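Of the protein chains in this complex, all but one are displayed in their positions.
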Amino acid sequence: MDKKLWGGRFTKEQDDRFWKFQCSIGYDKELALYDIQGSMAHVKMLSKCGIIPRDNARSILKGLKRIQAQAQSGVFSIDKGAEDIHSAVYIALKADIGPAADYMHTARSRNDQVCLDMRMYVKDKACLLIDLVKGLQLALALSAKKYQDIIMPGLTHTQHAMPVLLAHQLLAYVEMLQRDKARLEAVYAIADEMPLGSCAMAGTSFKIDRQYAARLLGFSRISHNSIDAVSDRDFILDMLYAIILLFMHISRFCEDMILLSTEEFGLLNMPEQYCTGSSIMPQKKNPDALELLRGSSAQAYANLHSVMVLMKGLPLSYNRDMQLDKEPLFGSVRQAEDALIIAAGVIKGIKPAKGHGLRQGFGGDDCLYALDMAEYLVKKGLAFKQAHDIIGRIVACCIDSGIKMSCLPMEKYRQMSDKFDKDIYKIFCLKRSVASKISAGGTSPELVRGQIGKWLKRLSNRRA
Amino acid sequence: MDKKLWGGRFTKEQDDRFWKFQCSIGYDKELALYDIQGSMAHVKMLSKCGIIPRDNARSILKGLKRIQAQAQSGVFSIDKGAEDIHSAVYIALKADIGPAADYMHTARSRNDQVCLDMRMYVKDKACLLIDLVKGLQLALALSAKKYQDIIMPGLTHTQHAMPVLLAHQLLAYVEMLQRDKARLEAVYAIADEMPLGSCAMAGTSFKIDRQYAARLLGFSRISHNSIDAVSDRDFILDMLYAIILLFMHISRFCEDMILLSTEEFGLLNMPEQYCTGSSIMPQKKNPDALELLRGSSAQAYANLHSVMVLMKGLPLSYNRDMQLDKEPLFGSVRQAEDALIIAAGVIKGIKPAKGHGLRQGFGGDDCLYALDMAEYLVKKGLAFKQAHDIIGRIVACCIDSGIKMSCLPMEKYRQMSDKFDKDIYKIFCLKRSVASKISAGGTSPELVRGQIGKWLKRLSNRRA
Amino acid sequence: MDKKLWGGRFTKEQDDRFWKFQCSIGYDKELALYDIQGSMAHVKMLSKCGIIPRDNARSILKGLKRIQAQAQSGVFSIDKGAEDIHSAVYIALKADIGPAADYMHTARSRNDQVCLDMRMYVKDKACLLIDLVKGLQLALALSAKKYQDIIMPGLTHTQHAMPVLLAHQLLAYVEMLQRDKARLEAVYAIADEMPLGSCAMAGTSFKIDRQYAARLLGFSRISHNSIDAVSDRDFILDMLYAIILLFMHISRFCEDMILLSTEEFGLLNMPEQYCTGSSIMPQKKNPDALELLRGSSAQAYANLHSVMVLMKGLPLSYNRDMQLDKEPLFGSVRQAEDALIIAAGVIKGIKPAKGHGLRQGFGGDDCLYALDMAEYLVKKGLAFKQAHDIIGRIVACCIDSGIKMSCLPMEKYRQMSDKFDKDIYKIFCLKRSVASKISAGGTSPELVRGQIGKWLKRLSNRRA
Partner (left out) sequence: MDKKLWGGRFTKEQDDRFWKFQCSIGYDKELALYDIQGSMAHVKMLSKCGIIPRDNARSILKGLKRIQAQAQSGVFSIDKGAEDIHSAVYIALKADIGPAADYMHTARSRNDQVCLDMRMYVKDKACLLIDLVKGLQLALALSAKKYQDIIMPGLTHTQHAMPVLLAHQLLAYVEMLQRDKARLEAVYAIADEMPLGSCAMAGTSFKIDRQYAARLLGFSRISHNSIDAVSDRDFILDMLYAIILLFMHISRFCEDMILLSTEEFGLLNMPEQYCTGSSIMPQKKNPDALELLRGSSAQAYANLHSVMVLMKGLPLSYNRDMQLDKEPLFGSVRQAEDALIIAAGVIKGIKPAKGHGLRQGFGGDDCLYALDMAEYLVKKGLAFKQAHDIIGRIVACCIDSGIKMSCLPMEKYRQMSDKFDKDIYKIFCLKRSVASKISAGGTSPELVRGQIGKWLKRLSNRRA
């Protein structure tokens, strides 16, 4: 039996090394179920349109159902001669039902078939990732609720800025992830276009019914230009892009968590279940999960990069280079699945470090209140720029003299501005500082509680 | 006068080389109008909320209007001491109205201010690019209409596949660009969130009205987490991504045009207005516009890459690294503007090459009809796989013997299959072949005309 | 038995999904032989220095030899509990020789051990790739010799420039590959530094003899800073970089071959052994090998990219992110091996297309001689710029009138310049044109023959 779908005009066998190099079955077997389902719809359509005999169609469909069952239960055995998933299904079908199998590939090319498979894959995975993102958001929102009293030093430039609620920062990640979900939804929508029937690149002379096939496969529309349909990989790139932003967000989350769980920051404790040790230093409990997630962003970035480079300057329509879009896509999707599940696990396990309460004075860093002090002066009537300058000079003087701002005597304050009053000393309180940030989106406990409530409600809906 | 917005606590001057290195005014002056407009809304809001004195607000607004007028007419002169656009506007304002200027920066940080400016910029540019994409689509659709009779060899693997209409291929680019437009619309939507009032990262203790400022600036919503608001650069990345896909499409278009206008393909003639010559070879008329557009994709790719690398693993919230998001963004936007306008110019100027009609036999390559022949056999009752095999063997035999398929005697055909009849010789006709591709999205003139009509109608609407 | 090298302080098991995610054994088993060899040298050194008991050392070495033999014959069975290759070897050793195995990891961390393994791997593979590059160069030089009479249109801007020898272009690739070899040699040299003994990051209190271990392992020098030694991945990046340039060169070669073997260019015929067909178009013989090699450059680019992003901004010294350097490296190396072998196969199989001789007039494109004509005028005394202008105008006039330059009557030539004489008509000869390019490095057959000879001689030496 000829196991190639295209052997007729060839008189020589392919070079061995080249043959192995060009086979995609090693990775496109991931598409098995989509390929089978696509073929079933195609054959139903061909039969309905009278393009292939009804009996043959029935026979093919029965065969495909058997192969589908095998694939679903993980026992579909791929023939060694199969170069790709399309050949693998055809070979299995032919072995099962004989010559009737030869009718299946009418009015179809692997060029449009693989686009169909990939679109089905992308749609499925977009839904899966949306659910997992939601799971991570929920873990974050629940942690925010659980630890809503914890104050941490808000950082800009990795330097102390002002006190914020840990919960406020956790919700910042939830916001990022919400945008990731929106991107994944857009990926679903762009992938939801049925290319089958574009054939090699120009369509076919058979009177096929593409809308019918689209309905059978749950697509909301069909493609309208056969050349574009087989040349287009935008939906793959969109998926890869959605994933790199997701990983960029995760990498920032990881960096923050690594920082906050250093011995020096001492704010958080990483769960042992997501750490490993050292083969030489017995004390070690390293935040490996966070490091590997952070590092995984590199591969995700590279995967988009790879397919972008692949597609650059490729003439229309299909070129074999495009086969190399699969490993990056499958790799990124798998990585994203892992990352989302593991990140949620980490978040669930993270705990405030022992003694973090003691540290809430953050080494008694009064500089955290500098903005509060400036706003104090503004409320007493100064222009902000003046207030900023005055506090700046107080900071410089305190650093120089080694005196804390909260210990600076009133006369010193008065030297700088007569707006200062005794109530300035009330400024030096973490709780008060946090509570004062009442502008919409600010870090005051009331606002943050409101946001937590909003998110928990939204995330408990089926479609968040 | 102190030209820095932050000098108070510093006792030493910045190192000269570092100072120049860190100044962003060289590029962020691009934001001048957005920055001024943003400040006007901010001051109106501060005044309305009673946070700054009404008189001062009026004075600031008058001053800003004068600066705005200067900036609009290109005569806004930036002070040498200004490190960024925010300082530049403040310095100019202070020089104009004096101490009242010091009230402007109340309840605001450059951290949220620059986010506002950038979001306004991105929204504006997304609209502009959408219009330009539409212009390119229109040029393509009109060319498709003008040259709707021209048949070209459809290519897969840069090898002859089957005859298609040139118009059909031109519409393939229109489809790609339609997706680009959708991406740009999504960019607009994601950028349409008002960050001002997030201040440094935690909000403020002033009772500001962020919704009011949003309304004044035409934003449809406000941000809900101050840490995320100043840390988020997703909307910039989304813009850069939309542009790299646009350039990827353009690079494929350019590659095709370069190929089709080689001496060998000889199908199209590039307009002189978009070519240049050689300093050594007098005959040269090189397709420089196409090459430079194709090459520009590289810089566009790199710009997304740059900002992705920039953001990887950055701790929340603002870090100075993020200043480096501007040049890549501005660069990509400018490049996209140029590319879209030039590509439309090229398309308008492209003409069929002299003698392309003679070439429409494409060297008499009968192999272009191989699929037509296989479908012929299928319609006579063969399974497609059998038909494919038979035609494959005929091709091999013709190549071997040097006889064209259209010249192969009937008895040879009959030896291969008794399904062949005299009507097989009608197959060898470019027009017939193209006309036969009647499946939805196919290349038949009727379908292509329909698509041209649809696009011309759609593109003539204000919002396509 | 405890299969972890670091379990002591942990009280909880790792999360399952995280455990699988963090295991590197799936890919770092590629390092098995290097890891074993490294351990053998390490143990010999420990024993020589009296750090571990001689008996134990002997016992370990015997065990390692058995494992080495298994690994060499492909039957080394990796324990399911092994997370990485280091644990795998330890577990196998312990199972074989018992408690003595526990002495092996003295004065060593996986941090320096993995650096050692990777350096040994890189050195080995650099040598292998150098040999394969040489093989490809030889295939090119031999083809250049075989087809040294074939003239092709030299292209700039993918447009006709002037006639050149196909052999001259083939030697251009040989030059590129020569630079690739130089880069691979530099990679070898940079990797040739022995890191073992740097331990976790600070060295050890044992009196080890690092030079001795280096000698045993064939390293020419040892590292001099323990922090740098475990943090450094430059040698991996250098390898990835050498490979991306190699692939960039290959991608250009492929593009050229694809172009020259189109139906339109019709210069070369691709060997069937490196082509495949279409599942729908029976005539198809697509240059898949060339397309896949061209496309593979994308993954190679991405692999460098990935490790660069990985390393960006990582604090010293070792971070777990760095584990993710392996898959990109191994992937690029494997791909380069395949690509070099397949490209050499393609080159050996490529043949001039039937009728290419007829085509050597290149559609009678006289414009190819425009530079020759300009140089003709210069030799008659004109300044080059004037000559260029005159020929330029002749070209324009010929295109306009549809007359070929070789058919333009003498009086027309005289109208343009009185320097023209009858000998101008001798210019229009491919052989003459090519033969005239006598400047060093030019395309004249004599020079090209000289280059072919030089390369064949050089490449037949063991070290080219």
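Labels A, B and C are assigned to the chains in the order they are written; within every chain, residues are numbered from 1.
Going forward, a residue touches a chain if its C-beta (ideal position, glycine included) is under 8 Å from a C-beta of that chain, and two chains touch if they have at least 3 such contacts.
The model shown is predicted, which means the values in this text are computed figures rather than measured ones.
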Contact residue for the chain not shown (choose from A:129, A:293, A:370 or A:452): A:370
From C:33, C:92, C:138 or C:161, residue that would touch the chain that is not displayed: C:161
Contact residue for the chain not shown (choose from C:37, C:68, C:111 or C:335): C:111
Identified contact with the non-displayed chain, of A:20, A:65, A:157 or A:334: A:157
Omitted-chain contact residue, chosen from C:391, C:408, C:424 or C:459: C:391
Touch residues of chain B, complete complex, unshown partner: 4-15, 17-18, 21-22, 83, 86, 105, 108-111, 199-200, 271-289, 291-292, 294-299, 301-303, 305-310, 319-324, 327-328, 338, 341-342, 345
Chain C, residues in touch with the chain not shown (by the definition above): 2, 5-11, 56, 99-107, 111, 154-158, 161-164, 168-169, 171-176, 179, 182, 186, 190, 197-208, 210-211, 222-232, 234, 237, 241, 244-245, 248, 251-252, 254-256, 259, 294, 297-298, 301, 305, 308-309, 311-320, 371-372, 375, 378, 383-386, 388-393, 395-396, 399, 434, 436-444, 447, 451
Interface residues of chain A (partner: the chain not displayed): 153, 156-162, 258-259, 262-266, 277-288, 291, 305, 309, 312-313, 354, 362-363, 365, 367-368, 370-371, 373-374, 388-392, 394-395, 402
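Just so it is clear, only the chains that are shown with their structure count from here on.
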Whole-Å gap separating chain B and chain C, where each centre is the average of the chain's CA atoms: 33
Chain A and chain B, separation of their C-alpha mean positions in angstrom: 24
Multi-chain contact sites of chain C, meaning residues that touch two or more partners: 277-288, 291, 305, 309
